[in-house]
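For this depiction, one protein chain was excluded, whereas all remaining protein chains were kept in their positions.
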Amino acid sequence: MSRYLIRRLGQAALVVAGVVTLTFVIMRLVPGDPAVAYAGPRASPAELAAARQRFGLDDPLPVQLWNYVRDLVTGDWGVSLHTRRPVRDDLFLAFPASLELVAAALVIAVAAGIPLGVAAARHKGRLPDLSIRLSSMLAVSVPVFWMALALQTIFSSGLGWFPIAGEYDTGLDQTSPLRVYTNITAVDALFTGNWPILTSTLHHLVLPALVLAAYPTGVIAQMTRAALIEESARDHARMERALGFGETAVLTRFALRPALNPVLSLIALVFAYSIVNGFLVEAVFNWPGLGRYATDSIRTLDTPSIAGVTLLVAALYVLANLAVDLLQGVIDPRARAR
Amino acid sequence: MGNGTLIRIRGLVVRIGDRVIASVPELDVGSGECVAIVGESGSGKTTTLLAALGLVGDVSDLGVRGVDISGEITVCGVDVVAAGPGELRGIRGSRAALVMQSPQAALNPTMRLGTLMRRALARHGVKGAAARSRAEEAVKAVLLDPEIMRRYPHQVSGGQAQRFAIALALALGAEIVLADEPTSALDVTVQAEVVAVLRRLRDERGLAVLLVSHDLALVSTIADRVLVMRDGAVVESGPAAELFDRPRDAYTRELVAAVPALPSREEER
Amino acid sequence: MSVLSADAVTLAYGAAPVVHEVSLAVDEGGVGLIGESGSGKTTLARALLGLLRPRSGTIRYGSRDLAALDRSGRAEFRRAVQPVFQAEALDPRMTAAASIGEALTTHHRMSRAGRRARVAELLDGVGLDPALAARRPHQMSGGQRQRVAIARALAVEPRLLVLDEPTSALDVTVQARILDLLEGLAGGRGLGYLLITHNLGVVGRLCRTSHVLFAGRVVESGPTRDLLVHPAHPYTLALRDAVPRLGGEPPRASGRTEAAPAATGCPFRLRCPLAVDRCRDEAPEAREVTGRRVACHRAEDVLERALDASRWRGGTGHPAHHIQKGH
Amino acid sequence: GGGKIRGGADGSEGSTQPGTSQNAQNPSSAADATFVYVPNLDVVTDWDPASSYSNEILAMQNIYESLTRYNPQTKQAEPRLATSWTSSDDGKKWTFTLRQGATFHTGKPVDAAAAKAAIERTMKMGAGAAYIWDAVKKIEAKDSSTLKFTLKYPTALDLVASAGYASYVYDTTAAGSGDLKTWFGEGHDAGSGPYTIDTWEKGKETELTLKAFDDYWGGWDGPRYKKIAYRVTPELTTAWQLLRGGEVTFVARLNPQLFAEAGGTPTVQAAQTPSFQNLLTLFNTHSGPLKDVRLRQALQKAIDYDGVVAVLKGAGAPAAGLVPEGLLGHNAGQTPRQDLAGAEALLKEAGYGPGGKKLELTLTYAQGDSDQEVLVTLLSSTLDKLNVKLSAKPLQWTTQWDQAKAKDPAKRQDILVMYWWPDYADAFSWFVNIFRSEDPISFNLSYLRDDAIDKRINELPQLTATDRDAAEKAYAELQNKIINERAAVAVPYVMNYQRAFAKSVQGYVDNPAYPNVVFVHDLKPGA
């Protein structure tokens, strides 16, 4: 197990190194001189030269790459051209809110997707199955930005059930200021017992999280169903039936666990995907997450920030996969034996 | 139906669509008896066996629809064809148990053997200390170390897995084991051990066995009666000794003849 | 000189060797390789076919090292040695004609018509209707598939076949027919073959000499008949005794069959009823015992037991009659 | 322990504990006295008043003050920190008299020495818009309220001093012995305006809040907004829904449709004002097919000016010449019209047009700008009919600019679409930046090179400083030369600001010299 873990970690490190290199290459390919962008439109040649110096643009490429890696490792993720602050600080501010949203969406997706998948598998070939399959395919097919607009217009503007936008009532900053530890508002509010902010945040979370949950719910339901059906067609399921267990018991008490393996890998993938997909949702609901930062960075060709966001998401992907691998070991003893 | 008759089949016909995949005019298994079904691949052996447990056409059969079963199947006094799912579940495991061909694949990979045993016992109303002692006893009866219950399927050998499946049947108090080629995935030496366990349980506890196999030689050593199937139909049936000594059907003859023989000292002389 | 031989070949997939220093040779006529599942039979076969490089030792084609063959030597070897596998030897997407055709055209140019004629000829040679040429594997029965695979192997006119459990997936009656076919071919063409199986009856019928593999080691080798009638290695003995015989006694269980091969000393000792302290301390070297090579410290005692047992057992071997040829 | 209070201005613990915070004395009225402004971009990138040159102007103009402020109605600068000023006849000496009783948020009084120090620091740093002071040779603090400037060349320094950027007067000693720039960067301010920074949290939805500076010289009599919050909302629709829902006070930017809806919503007022920002369609006069002036003129005639304005539905107003209304040099009556027949004739003359050679042109414009997109869409549709193929590429500004400045003229575009607006309220900005010969190219993206034009441009500052009528004439003449004779540019429209704000806001006037700025102290919160 530990050998496996070490090898797995080594692989992850290799992937991260690759991502860093690729990011670096893309950064260098982006048109527009970052020095010019940084120094501003009316910069003198001397200022430009200083900026070039600052970004090390005059060094040979391998040296630049090496410096870049060294800086990354020492925690210097560069300075954003558009916010003019260290990218790492920017990310630390923006990312927790995104994480909050994505986590909420995934919780919804898992809580809804798995039972739906089970229900579909249980009624395979019958009406409930068909309707679950079709609706999960719809959920997977809906353009997220479009759905966000529609839900916002209907439920917030129209019916007034949910707030239109934002993370919590901004007035609460005055009446019950939040003590910040993790920067994840809901978590901080929960642990400091700040109920007004907590309830407000949860209320604000509902719509964006639902929108963002649509895709993962759909794929998780589909995958759960497929894996369960496959699993319930295996020999061991026949054995369980022959032991007197009913169909529902076979599915939920026996087949579900081995079937969860592919679902788990899927969740890791969907997690990374949802962070980026969330950018579009964040824009509509004005969620103060990574999305605005990323789109602003792209709009302004802010290469250090783009690279920062990319690296962060890639690192999360790698981490999520690592976590899933370990989790799979917990769920499936065969994986542990590897 | 005699008291000792555990399985009684009359005029069973299983169809998928318009195709008859198994048709068995008559089959009885009494307690303490070993009845074997032999025949070529696809001849309907497994189908017959599963039909007895009402398991043909269930979800496990890769998308099978339109399975049609007619005839009469009575297992441990329950009319399988007419029975509702609840009634069927009542006999499965606790009275008639299944042992399948692929040893490890028949056990849930994510579950310790002991967990499976515990759940199965709980399903049939045996819990707590009683369950534990029953499990231990059954496992010992098939010559396994009770320690095995802490293992996962991939941590046990094929023969152990098969014996554990038999132990499950014992613990649940099954009177008959329906075994679908229980040893064909095993090496001969291991096969001998599983067969020995089955024989011993039959002798000591009167456990009945309905055995599906394509190994004629194996069948000839343990079965009391044999059914030979081909293309979904029974071509010959009768007491084992008689059938092997004087096969009446051409196909049975061919089967018997095809058994490769080991050279022996007698020949050498 | 043997057509194909292995000399102290060790094979491995990962770190731990799967096959240890095995030596054997295949000439004209049949050689059997027997062993339980996982003992390394297929691995060895793959090495002999040049599909797997030995970790140490050499595999020779004639007198030449397989690893050192040049291009033309390799082509020659490819034509001379052909496999027949247990199952799926045919590409599921190709018709029988295409599969056999591939074998025909890989080494020679051939006209379309010539190829068609040769395919028909080959199919006929294995007792199949040439009309089968247009079928894909899933449209054929297992026996037909195996015959097509044999025809394909024969298409390059090899000197030697490596048969890895060629009949284990088949029904007994079909198996008998295929074995007949192979026997006929070997006799008729002077083909050599290495027959891998766990079915003792099959080697008994087709092979003059046999090797018994246990945990990647040849534990006993010699004339098949001797091996099966009075084994000198306890594993061979256990194997023989575990085989059910038609109408005979139930096979005897030896106990402890699930024990993994021992890492030190004699690998079989944990399952061996005759094991003594020496077996634990010292790995047995192969040695000559009454006309065969055995790797067992107590070969003589085993031999005695085997003779005893078979006398006592008095099994009835059915002679192989009633076997029809063809389809 | 640990953690940090969200809303703590300097991030230090406990500075805004509930109960001790400044708004706690009157929590019930706190809400209605807060002016919630909705910008669509992050507000602050640079807190240093010397170098600030970006969106933080929204806040800066409420925190800092300059010597003068521009009044678009009178087209003149009016008093702010300076109460009056004079200039010499040659326009090279300027004397400002400072207001008495103004103090910085640091407590220090605003006097001539402080103003001198601030402006000198800004000039010395030379960042952002500091170039506006380029003409200044020397600053002297004659006494505590008299500030005297000596210039290298004549300039309308009262206008310069009203600039939105780089004109601020601030306390250069605010950081004590520390580094001032760093101190600013931490979210401190040293202005003299009505508001001071309360909380600032980058990346949060409500990025910034300002609170009243009690000692503001303008005083706090009557109902006034005591707080300003900036709530960043990129999506127009979202912003509008927030406003309609009463959650915010002021939305800086709406689209015409939402603006129309705002006009019909009783709880909301809508205001539309022409800006100082116009769209320029710059033609490549130097290379490519458009070297031929006839083609450039044909393009000018091909633009569907009315169509564009119609589609913009109020977001853009017809332009008349290069200088928007409200600035000296505006030339009413020069409104261009589409003239397809004329365009066709000119194309024919040059050998193109229907039946002639196909003319292929490249155009670049700003990605994501729907107004520019409208112009481009309509233009390419019209040109299609004239047998002109326009390949239009939306690009990020830096990319577009890079390409336009390419050393190799062949790599440059034929048409470049961009906005222009002045850093201070002076039409000179268009001419000196865009149409005066340049080498290397910076903003002269029509690549116009004309000595006569250069000469006239160079005369403009002095004329503006000394003889406004002559300046007016010079501007008219120059625009005629650039637009009609040389056809270097077409001006399809001037942007209109379309704002919406709560009905309760009283006294709102848009000042296009300070784009998107709301001078909150001037407003009254109504019922």
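Chains: A, B, C and D, in written order; residue numbering restarts at 1 for each.
We adopt the following convention: contacts are C-beta pairs under 8 Å (C-beta built on N, C-alpha and C of every residue); 3 or more make two chains touch, one makes a residue touch a chain.
Please note the rule applied: contacts and distances are computed from a predicted model.
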item	value
Candidate names "NAD-dependent formate dehydrogenase delta subunit", "NADH-quinone oxidoreductase subunit K", "Cytochrome c550" or "Phenylacetate-CoA oxygenase subunit PaaI"; UniProt protein name, chain not shown	"Cytochrome c550"
Hidden-chain contact residue, picked from the options C:Ala8, C:Ala75 or C:Ala117	C:Ala75
Of A:Val187, A:Ala314 or A:Ala335, the residue in touch with the unshown chain	A:Ala314
Of D:Ser370, D:Asn458, D:Asn484 or D:Gln506, the residue in touch with the unshown chain	D:Ser370
Which residue of A:Leu5, A:Ala46, A:Leu61 or A:Leu138 touches the chain not shown here	A:Leu138
For chain A, the residues touching the chain missing from this view	11, 14-16, 18-19, 22, 26, 29-31, 125-127, 130, 133-134, 137-138, 140-146, 149-150, 153, 157, 222, 226, 272-273, 275-277, 279-280, 294-295, 298-299, 301, 306, 309-310, 313-314, 317-318
Residue numbers in chain D that touch the chain omitted from display	235-237, 240-241, 255, 257-258, 260-261, 304, 306-308, 310-311, 313, 367-368, 370, 373-374, 376-378, 380-381, 384, 392-396, 399
Chain C residues that touch the omitted chain in the full complex	46, 49-51, 74-75, 78-79, 81-83, 85-93, 102-103, 106-107, 136, 138-139, 149, 152-153, 156
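Criterion: only the chains that are shown with their structure count from here on.
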item	value
Of A-B and B-C, pair with higher C-beta contact tally	B-C
Euclidean distance of C-alpha centroids - chain A vs chain B, Å	51
Between chain D and chain B, distance of the C-alpha-averaged centres to the nearest whole Å	87
Chain-level touch network, classified as line, ring, star, complete or other	line
Touching pairs among all chains present in the structure	A-B, A-D, B-C
Touching residues on chain B, where the partner in the complex is chain C	40-41, 157, 159-160, 187-193, 195-196, 199, 214-218, 220-222, 241, 244-245, 251, 253-268
Parts of chain B lying in touch with chain A, wherever the complex brings them together	53, 55, 58-62, 65, 85, 89-94, 97-98, 100-102, 105-111, 119-120, 123-124, 152, 154-155, 165, 168, 172
Chain A residues touching chain D - in the complex, by the definition given at the top	31-33, 36-37, 40-42, 44, 82-85, 90, 93-94, 149, 152-153, 156-157, 164-167, 170-171, 173-181, 188, 192, 283-288, 292-293, 295-296, 299-301
